[in-house]
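Please read through the structure below; I'll follow up with questions.
And now, chain A:
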Amino acid sequence: GAQSADDAKLEQLKQQGFARVAIANEPPYTAVAADGKVSGAAPDVAREIFKRLGVNDIVASISEYGAMIPGLQAGRFDVVTAGLFMKPERCAAVAYSEPVLCDAEAMLVKKGNPKGFKSYEDIAKDASATVGAPGGGTEEKLALNAGVPRDRVIVVPDGQSGLKMVQDGRIDAYSLPVLSINDLMKKANDPNLEVIAPVQGAPVYCDGAAFKKGDEALRDAYDVELAKMKKSGEFAKIIEPYGFSAKAAMSTTRDKLCAAK
Partner candidate 1 sequence: MTQWSGYLGLILQGALVTIELTLMGSVLALIMAFLAGMGRVSRFFIVRALATTYIEFFRGTSIFVQLFWAYFVLPFAGLSLTPLQAGVLALGLNVGAYAAEVVRGAILSVGREQYEACTALNLGRWQGMRHVILPQALLVMLPTFGNNAIELLKATSVVSLISLADLTFQAQVVRSQTGSTLMPFLSVLIIYFALALIISWGVRTLERRMARGLDGVRV
Partner candidate 2 sequence: MPAPIIKVDAISKSFGAFKVLDGLSMQVMPGEKLALIGPSGSGKTTILRILMTLEKIDGGHIQVDGEQLYHMERNGQLLPADERHLAKMRQKIGMVFQLFNLFPHKCVMDNVTLAPMLTKGTPRAAAEKRAMELLDMVGLADKAKSMPAQLSGGQKQRVAIARALALSPKIMLFDEVTSALDPELVEEVLNVMRKLAAETDMTMLLVTHEMGFAHDFADRVLFFDRGRIVEEGKPDEIFRHPKQERTQGFLKKIIAAGHRV
């Protein structure tokens, strides 16, 4: 029945020799080198695990956040490893692996934090404040849940645009995970900007590899290898150079994150 169909999925990946992976255009979760080669914490972990599963390579395609889950559902990708943080609603839409990359939320603001933001609630309180976030991302939802009205949450297509919009004063804050913001700051090297991290009241989130509902067998196989790597320390070796904490990922579980309210 379903079980054998699921096994078939892994068999199929083995046969074709690669898995199709959706990644985001967001360092350090992903990085694209000048020669077009994809690296970064998320794809590196995925590549290693698939290798262990007998799938030699991954073919990564950069995708908009908004296009990832529909792409997964439509069978465009076999897995999404893009810093899609686990949340109850998402857990209902896709099948997550155990946690991989964990990060807290941060905000990018002008030097000196002129409006004094510490949390998303602060933005909600200031009737003239605007915050930028990726469309369909965790930060957008956090801001909305904190009471920032829809028209003050600006959907920004990518990190570089968000940074630029803060520099140009189009938005007061741009919110992304801490490491993403730090990477942006490093590249921009702009003394007029400042990072607020972590955002108060925002939980630490962890992403996992997201599979299509129905591919649970593949996901389970993935989990087994992930657990082995976590134990052996290889997991930490891959992600820590990018700034991620392996400990954070190992101190929580999918079940906890998916149940959180």
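Behind the choice of candidates: all candidates are chains of the complex that A comes from, given by their letters.
One rule holds in what follows: contacts are C-beta pairs under 8 Å (C-beta built on N, C-alpha and C of every residue); 3 or more make two chains touch, one makes a residue touch a chain; residues count from 1.
From a predicted model like this one, the values you see are computed outputs, not experimental measurements.
The candidate touching chain A in this complex, chosen from 1 or 2, is 1. Note for the complex: chain A touches candidate 1 at residues 22, 25-27, 31-32, 34-36, 61-64, 67, 70-71, 73-76, 157-160, 163-164, 184, 187-188.
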